[in-house]
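Shown next, in structure tokens, is the structure this report addresses.
Selected chains from the complex are presented in situ; the others are not included.
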């Protein structure tokens, strides 16, 4: 079926493979008369761009976005916005060796069994390169949400090393190559990741995304719940294995009293005394910060040889020598932010449809 | 917008409030000529039914399902199947007191802010009673999947007390009121939950759902990923705050070598030596068991008074005296199984559409 679209009222469709001529997306349902230029999208793409530190893949992609439609005189027209990003530094020859191999942790085996054909170059459609399109769509979603809504992401754990929450400083996030809000931990991660890289290994990570200023009332009950849509959105990002909202898995250990987010009137509005709910009750935003975390598994492409099989049914060993992120979780931060943005923008429009 | 439907090729729409005359669902896209009788659905509804032990709500609902359409001569016809379950033991008077209150942890406040109107009786549409419709739809989904696919759920944690995985015994699950696969822990939970109940408190839980026999190839890349759909499906269940697949959040702490599910040929087919992936790679089933867990927060309705506000902007205290589950996670087990079933059935049909 047609599974390359996301959203309902705000809806985008992505296309393209890692080593094809280009990737891109079509963003539909965008309200008219929003100011939009390529620079507005480029700003966010640049944050996801590979090769910005020694901790991400050395593939050099300018990731230059072109707007092909839907914008006229610097404003959106309400027509679909087509975005195109050319692939430039695709070294397909690097991949000839793995043409017939099913690499552990990759989608090689499952694509092959599903489709009976596989674009093996750089992971083809399954490559994390697709997430550039998400970030581009997310940039447009942020325009819809406006300045009142702020979406920020941070890396809160690499491998077994979690940050100290007492040291959380949003300003720190822009100061280190990890989007880490804990300056002390950021330092320590540098050494840790260098070792991981030298050992031909890789590390997982946990990302936290926070949306502030979300209007109370966004979200739909039952199957269109804001948290359900967010969970699906985050889990659809490459390598993600878990998603939690607010207190998340820790909520299972809390008592009903401790988990309750009590309320008090303050200056004429409802004020919550805590946020175990992560800003969502019954699938609908409470107006508090929406807080979620997702876990990214360690990069599957590693130098250390692993046992595998090939398409001819031979037992083999696989060791990946291409250019890879030692921790894909780092570049997942802007992607997580983007997915938060697209879900919220969609729900903003959906809410408007039903409730005016 | 219209948020009360789930699925694409296999699609169901639920309706009904906790204290209205009835609840129900319409299940569409069902393949023709499947044997289906009310008893097939009742079997699964009876597992979710309240009042079966002292650890679940004492509301007595027979939850008797009627098939109103889509079945002829004991077989599905391909037309939509309408299912109806009457509400019988609804004590709406119990709720007059909370008519104007926003109970902490409930959707009272958010529904009110979204819609400007609220059916306060028993939580109205936000009540977990809606999950009976999910279980009914899940029963039909199991018919589509056939006997080769087995879906089983278990409770693996209540409050801070997790089971011992070495003691896992699927047979134990049917022997205790908790769906607990660890007989020793089940004993210990009895005492723990009795105390929680007497203290006017409540406890959270973690549920694990496993699907065996899922054909390799089910699932769609990118935004229709099997794990993305499962994450959304589980997060849409009342009170769920986190979802993880396979190694889940623990994957973040693993090295790339340890997380890799190595492969070897065995009797002519691909055999995985571990299952950190939880049976899904690139959004597509590998043929291994699909394994997921989700966390349920402690029941929000508790006797212990909590600070809250009412619709008139007054600070109040709320203490809930109605009939409630001390741990809603228990009855979430059959609901989690049902959501697994509906996602898999949908993907079975979707796969067939594209890949024949």
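Observations
Just so it is clear, A and B label the chains in written order, and each chain counts residues from 1 on its own.
Methods note: a residue touches a chain if its C-beta (ideal position, glycine included) is under 8 Å from a C-beta of that chain, and two chains touch if they have at least 3 such contacts.
Just so we're clear, the structure is a prediction, and the values are computed from it rather than from any experiment.
Assembly remark, whole complex in this entry with 2 chains visible in place, copy number of the identical chain is 4.
Methods note: only the chains that are shown with their structure count from here on.
Taking each chain's centre as the average of its CA atoms, chain A and chain B sit 26 Å apart.
On chain B, the positions that touch chain A within their shared complex are 1, 3-6, 8-9, 14, 102, 104-107, 109-111, 113-115, 125-126, 130, 157-160, 196, 201-206, 216-217, 219-225, 227-236, 240-249, 251-257, 259-265, 268, 270, 273, 276-278, 280-287, 295-300, 302, 304, 306-309, 313-315, 329, 350-351, 353-355.
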